[in-house]
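Contents: one structure, followed by commentary.
And then chain A:
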Amino acid sequence: MAFDSFAAFLAMGGHAAYVWPAYGATLLLLIGVVLHLRLERRRLWRELRRRARRERRQAGDANREVSS
Partner candidate 1 sequence: MSRPEASPKSYARGREPEASVALALLATMRRDLLALLRRPGAAFNSLAFFALVITLFPIGISPDPELLATIAPGLLWVAALLAALLSLDGMFRDDFADGTLEQLLLAAQPLPLMALAKVAVHWLTTGLPLALMAPVLGVMLSLPPGSYAVLVLSLALGSATLSVIGAIGAALTVGLSRGGVLLSLLVLPLYVPVLIFGAGAVQAAIAGTSVAAHLALLGALLAVSLVFAPWAIAASLRISLNG
Partner candidate 2 sequence: MSLRLQARKLACERDGRWLFRDLDLEIRSGEILRVEGPNGSGKTTLLKILSGQLADYEGSIFWRDAPLRRVHRNFLASLLYLGHAPGVKAALTPLENLAWYQAMAGTGGTEAQRMSALEMVGLRGFEDLPAGQLSAGQQRRVALARLELTPRPLWVLDEPFTAIDREGVADLEARLAAHVRGGGSVVLTTHQALDIPVPMCRVRLGEGKGNVAS
Partner candidate 3 sequence: MWAFFHKLASPKGFYAFSARLSPWFWAAAAVLIGAGVVWGLAFAPADYQQGNSFRIIYVHVPAAFLAQSIFVAMALAGLVFMVWKIKLADMAATAMAPLGAGMTFVALLSGAVWGVPTWGTWWQWDARLTSMLILFFLYIGVIALRGAFDGRDSGSRAASVLTMVGVINIPIIKYSVEWWYTLHQPATFSITSRPAMPVEMWLPLLIMVLGFYSFFIAVTLTRTRSVILHRESAKRWVRELAGEDG
C-alpha cells in the first residue's frame, strides 16, 4: 500500500483533481462501450425477431389461401 490512510488515497498527494478524472474518463469509456454493445445487440435481436414473426405470418396467410 502506497498510502497511509483512505483519506490520503483519495487525496492522491494533492493530485486527486488529475488522477481521478483521468481514471474516471477511461472507465466511463469502457463501461460506455459495453453498454452500447448490449443496447445494439438487443435492438438488433428485436428487429430480427420482428422480421421472423412477420415472415411466419405471411407464410401462414399464404397457406390459408392455398387451402381455401
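Note that contacts are C-beta pairs under 8 Å (C-beta built on N, C-alpha and C of every residue); 3 or more make two chains touch, one makes a residue touch a chain; residues count from 1.
Regarding candidate selection, all candidates are chains of the complex that A comes from, given by their letters.
Here the structure is a predicted model, which means the values were calculated and not measured.
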item: Options 1, 2 or 3: the chain contacting chain A in this complex; value: 3
item: Residues on chain A engaged by candidate 3 in the complex (per definition of touch); value: 1-3, 9, 12-15, 17-19, 21-23, 25-27, 29-30, 32-34, 37, 40-41, 44-45, 47-49, 51-53, 55-56
